[in-house]
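The complex is shown incomplete by one protein chain, all other protein chains being positioned as in the whole.
Order of writing sets the chain letters: A and B. Residues in each chain are counted from 1.
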Amino acid sequence: MIGDPEREIRGVSTLEGAGPHEIAFLTNPRYRGEALRTRAAAVLVGPGASVPGHDLLEVAEPYLALAEILELFHPPRPRRPGVSPDARIGDAVRLGEGIEVGPFAILEMGVTVGPQAVIGAGCVLGEGSFVGADTVLFPRVVLYPGTQIGARCLIHSGVVLGSDGFGFATSAGSHRKIPQVGRVVVEDDVEIGANSAVDRGAVGDTIIGRGTKIDDLVMVAHGVRVGPDCLLVAQSGVAGSAALGRRVILAGQSGVAGHLNVGEATIVAAKSALFEDVPAGSFVAGIPAVDHRAWKRAVAAIRNLDKLRREVRTLRRRLDALEPPRGGTEP
Amino acid sequence: MIGDPEREIRGVSTLEGAGPHEIAFLTNPRYRGEALRTRAAAVLVGPGASVPGHDLLEVAEPYLALAEILELFHPPRPRRPGVSPDARIGDAVRLGEGIEVGPFAILEMGVTVGPQAVIGAGCVLGEGSFVGADTVLFPRVVLYPGTQIGARCLIHSGVVLGSDGFGFATSAGSHRKIPQVGRVVVEDDVEIGANSAVDRGAVGDTIIGRGTKIDDLVMVAHGVRVGPDCLLVAQSGVAGSAALGRRVILAGQSGVAGHLNVGEATIVAAKSALFEDVPAGSFVAGIPAVDHRAWKRAVAAIRNLDKLRREVRTLRRRLDALEPPRGGTEP
Partner (left out) sequence: MIGDPEREIRGVSTLEGAGPHEIAFLTNPRYRGEALRTRAAAVLVGPGASVPGHDLLEVAEPYLALAEILELFHPPRPRRPGVSPDARIGDAVRLGEGIEVGPFAILEMGVTVGPQAVIGAGCVLGEGSFVGADTVLFPRVVLYPGTQIGARCLIHSGVVLGSDGFGFATSAGSHRKIPQVGRVVVEDDVEIGANSAVDRGAVGDTIIGRGTKIDDLVMVAHGVRVGPDCLLVAQSGVAGSAALGRRVILAGQSGVAGHLNVGEATIVAAKSALFEDVPAGSFVAGIPAVDHRAWKRAVAAIRNLDKLRREVRTLRRRLDALEPPRGGTEP
């Protein structure tokens, strides 16, 4: 702590918006100018940052500290246990203690909901689906029959889990549906963002590994296995039967083709498309995705293509001047 | 059939997951190693495949056979005819025989639902919309007023059909809405995946042709005509007024620009963007999309750009050495 340890902090805000009783944070050097001008009581910074004229709270991992501080000032909404009289609960449904079920939610036959879980308004939990303890389904989530969700997950509004995979047998130009009879299994501590879709396996399950976080409008196809602790950023997609190792990151609007093996901790850059297996620790970019350094060189080379073309033209002219004339040299 | 014809099969599973009374399938040579190790009672294979040590069921079209076998072991859920007392049915609604309407579904004035159709929980069928015989709307589908859906369609959760097209008259920098007064018409045997959106026509209709299959999170804009038997894979999009011929395939995350004519049986590769008309039978890739062979050559050439640049440098040096010095050559 650099500055007055008695300073009173009543909340968290942005560098721009903070008042004299709020703490702001500088986690991206891009905003240093705003940090210098902030009215905040103090600024949360990483190791070695300097913001002259301001009290600082220097921490080893500023994002982690921000998470902790925000939890302090914004504790999660307390549960309001109870099942809305406007919810519809089917036969053989098992409900854990302290759960909260919103109006117009539907729990079909044989659904199980673990203790302290929240089923938001208008959710539909298909036959035999399972929601683990402390998991929150925000309003209007749909679980197709048989979907399994672990403990402490957050599933945001509009998410659809367990819809049919895109599987057809094409014969003589027309497409016959291949029944999709696997399930979606979401392990513990997963978050899935608004309006994302995860399809059930054709045969066997689609699996979202423990601790994985999925952003909005992401598509995970049938039979995909996403390892633990992955990050799938907004509008990314994974085609059928691909397998992502642990800690894989798919940046925004990226894609992974079907049946691939994507090694642990691989990063697929934004807007890129991976079409081949990659080993652990890969960092790939481009369409088709290649090692990100090769991609950067290619991008630079493309920018210089005009120059290269002009140079080749110059070389040709110099050669023309050097060579003996090609036509007959009659005496 | 290669092996013991008396073998009892009780179910279908993956090569990895199958037990000794299940049949697995090998449709992609990528998984031959797993086929060799499988515990399955038998393996469904295409013509000429060999999996030593295993009973095989060899068929001409393995995907088609898989579809049939899965239907056998997993017949579709039987209808539960009836209209939920929690559904709301407007005036002048016509309901076919044997239909099933889930709780909290809303059928507005003048809706028609054909026989044996299923309207899932929480669906909203706007005024005057039409759902054909045997069609299934999974929970939480929205049909804007006037939307027409044919027979035997599957419309997955979260799908929105008939929302306004994106049409504005921009004048002096501000955007005035052009009323969108056309409809969405979905022909027979169409499937539409979770959270996809098809906009109504501005004037005239948006049409999804018979037998076309649309994956999750696909966007079809106003006035588009998608031909019969097309496949629109996840997160692909078609801009306004484009016309797709029959059997067109848009691979994952691809796009088609507005007002284009896309010839019959054209394939647009994954992550590609088509910006010009293409004749029947085209196979295009890239941004902008070109013939896929040209695209492959371009990709290869880009990968070799560094080499080319070095080669040009070498040539320049060799030329330098050959040419007479440029400066004055004073005696």
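Throughout what follows, contacts are C-beta pairs under 8 Å (C-beta built on N, C-alpha and C of every residue); 3 or more make two chains touch, one makes a residue touch a chain.
Quick caveat, the model's predicted, so the values are computed rather than measured.
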Sole residue of B:62, B:114, B:132 or B:158 that reaches the chain not shown, by the stated touch rule: B:158
Of A:9, A:270 or A:294, the residue in touch with the unshown chain: A:270
Per the touch definition above, residue among B:92, B:280 or B:298 touching the missing chain: B:298
Absent-chain contact - pick from A:10, A:74, A:94 or A:293: A:74
Residues of chain A in contact with the chain not shown: 12-14, 16-17, 25, 28, 30, 61, 63-64, 66-67, 70-71, 73-74, 76-77, 86, 102-104, 120-122, 138-140, 154, 156-158, 191, 193-195, 211, 213, 215-217, 229, 231, 233-235, 246-247, 252-253, 270-271, 286-287, 299, 302-303, 305-306, 308-309, 312, 315-316, 319, 322-323
Residues in chain B touching the chain absent from view: 88, 104, 106, 122, 124, 126, 140, 142, 144, 158, 160, 163-164, 166, 168-171, 173-179, 181, 195-197, 199, 203-204, 217, 219, 221, 235, 237, 239, 253, 255, 257, 259, 273, 275, 287-288, 290, 294, 297-298, 301-302, 304-305, 308, 311-312, 315, 318-319, 322
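As a convention for this text, only the chains that are shown with their structure count from here on.
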Centre-of-Cα separation between chain B and chain A, whole angstrom: 22
